[in-house]
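Have a look at this one.
Excluded from the complex is one protein chain; the other protein chains are retained at their positions.
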Amino acid sequence: MGTISNKLEELGIVIPHAPAPVASYVSVIRMGNVIVTSGQLPWLGDSLIHQGRLGEQLDEQQGYESARVCAINALAQIRAEAGDLEKITQIVRLEGYVHSAPGFRGQPQVLNGASDLMNEIFEDAGRHTRTALGISEMPLDAPVQLCVWAEVE
Amino acid sequence: MGTISNKLEELGIVIPHAPAPVASYVSVIRMGNVIVTSGQLPWLGDSLIHQGRLGEQLDEQQGYESARVCAINALAQIRAEAGDLEKITQIVRLEGYVHSAPGFRGQPQVLNGASDLMNEIFEDAGRHTRTALGISEMPLDAPVQLCVWAEVE
Partner (left out) sequence: MGTISNKLEELGIVIPHAPAPVASYVSVIRMGNVIVTSGQLPWLGDSLIHQGRLGEQLDEQQGYESARVCAINALAQIRAEAGDLEKITQIVRLEGYVHSAPGFRGQPQVLNGASDLMNEIFEDAGRHTRTALGISEMPLDAPVQLCVWAEVE
């Protein structure tokens, strides 16, 4: 077993199978040695882990969990494209969009759910750049949408 | 005539001349074999095909049309940079921003106007990743803003 598989087991993180694309776009694509995902929502099986806006129906902890689930789903997509998470040499960029009620400013704390996961799993190779934006309306009333850019061998 | 020219003729799609840049930025740039556009608005000649917010002045069908026009304008810019649309090997990524009234959640349906166009024209090479976000305020009261990333020979 590779380093990343061991790390996932140690952390008790299970990366699900990547859901098949059902829309007029795909979930992941490769440009040279960079893999980019579509905007990931926090699907747990067939439903979203949370729905609603931060600072209204949801609190920061629920937002953090949502961002973490988005990141796990992004890794599922990257694994489907790369064949193996061991091939990731660097998590390059997280684009984070937080469904925010007026006045909610905790976007960075919410997105730490995704950032912390990448750092836990990949350590130095998990150090990434990030954008953190508060968005007024989100498809399916999802609390977070996340794109991940990763460099692979 | 190449495959893409034939396809455009078959679909009855005319790609306009790319408008010359008038601002302090440019409409398209190349990084290695990747071409990226600026955020495209739904210009038809000198005016926007629609103005306003989805879920307020505009309905989903008008949003779909707007996204389609944004995508056509993006292709005009990519053609200006690449010389020929035949050189596109893959539409890589659509970043879609939908000007949304409170409670409007049909961003994916609106952006299908751009996604469907790419799939119709480029078929397998049109399969792209996507972000779909609801934005509260948009330059010129445009309903949609779209960036396109394409890989070329």
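Here the chain labels run A and B in written order, and each chain numbers its own residues starting at 1.
In this text, a contact is a pair of C-beta atoms (placed from the backbone, for glycine too) under 8 Å apart; a residue touches a chain by one contact, two chains touch by 3 or more.
Since the model is a prediction, treat every value here as computed from it, not as a measurement.
Summary of contacts with the chain left out: across B:Val28, B:Leu54 or B:Leu85, the touching residue is B:Val28. Checked against the full complex, the candidates B:Gly39, B:Pro108, B:Gly126 or B:Pro143 give a single residue touching the omitted chain, namely B:Gly39. Touch with the hidden chain on the side of chain B covers residues 23-29, 31-32, 36-39, 95, 97, 135-141, 145, 147.
By the touch criterion stated above, the residues of chain A touching the omitted chain are 32-34, 90, 92-94, 98, 100, 102-105, 107-108, 112, 115-116, 119, 127-136, 149, 151.
Please note the rule applied: only the chains that are shown with their structure count from here on.
Mean C-alpha position of chain A lies 25 Å from that of chain B.
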